[in-house]
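Up next, subunit A:
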Amino acid sequence: MIPVPPPHTMPLPVTHFDNIGFWQGVKNHGLVIQKCQGCGAFRHPPRPMCPKCRSLKYEWAPSTGKGKVYSWVTYRQSPHPGFKAPYTVVLVELEEGVRVVSSLTDYPPEKIRIGMPVQVTF
Partner candidate 1 sequence: MAVEYFKGIPLIRPLIDLDNQGFWEAVKNHKLVIQRCKDCGTYVHPPRPCCPNCNSFKKVWAPASGKGEIYSYVNITYEKVGYPGMMCPHAVVLVELEEGTRLITNVVDMKPEDIYIGMPVEVVFEDIAPDLTLYKFKKSKGVKAKKGKR
Partner candidate 2 sequence: MPTIKDKAAIVGIGVTDFSKDSKRTQIHLACECILAAIKEAGLKVEDIDGMVKHTGDGADECRILRSIGGRNLNYYGECRYGTGGSSSLVLRAVMGVAAGVANNVVVYWTANDSSKRVELTYHVGMYMLSTSEAEQLSFYPPVGLITPEGQIGLIIRRYMHEFGVKDNQFGWVPVVCRENAAKNPAAIFYKQPITIDDYLKSDMIVDPIRALDCHTKIDGGMAMVVTTAERAKSLKQKPVYIMAAAQSAVQGVEMMTSYNRPVISGLPETSNVGKELFRVAGVTPKDINVAQIDDSYAPLVPMQLEELGFCKRGEGPAFCDKGSNIRLGGKLPLNTSGGSLGEGYLYNMNHIVEAVRQMRGTAVNQVKNAELALVSGGAGGPASGLILRR
């Protein structure tokens, strides 16, 4: 279903109205999380409305960047020319309670375990 993008060395994020703040934050080396201004709930991935209180007002709150590994996979075969296998993708639960998907750097994949504390880098 998803139209295949033309080949790049790395797949670039698709940016749009509702997530541009997140990617601008990343560009400036800051991890920001969408926070509802109505009820204060954090949410990710970014969306226009708060699913709890249905407020349309939100801010991009800086994250501590700290969290724990919630789950992980290791690609043994590369699915894309931009990535050299093996490499590990982690699902990190941030202190704010939301989960983000990321890569694990500077760590041997065989030592990774669920619950391991991690910190964001750019």
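Points to keep in mind about this one:
The rule is short, and it goes like this: contacts are C-beta pairs under 8 Å (C-beta built on N, C-alpha and C of every residue); 3 or more make two chains touch, one makes a residue touch a chain; residues count from 1.
A quick word on the picks: all candidates are chains of the complex that A comes from, given by their letters.
Not measured: the values here are computed from a predicted model.
Within this complex, subunit A is touched by candidate 2 out of 1 or 2.
By the touch rule above, subunit A contacts candidate 2 in their complex via residues 1-3, 5, 10-16, 19, 23, 43-45, 51, 70-77, 79-80, 82-83, 87, 89, 91, 98-103, 114.
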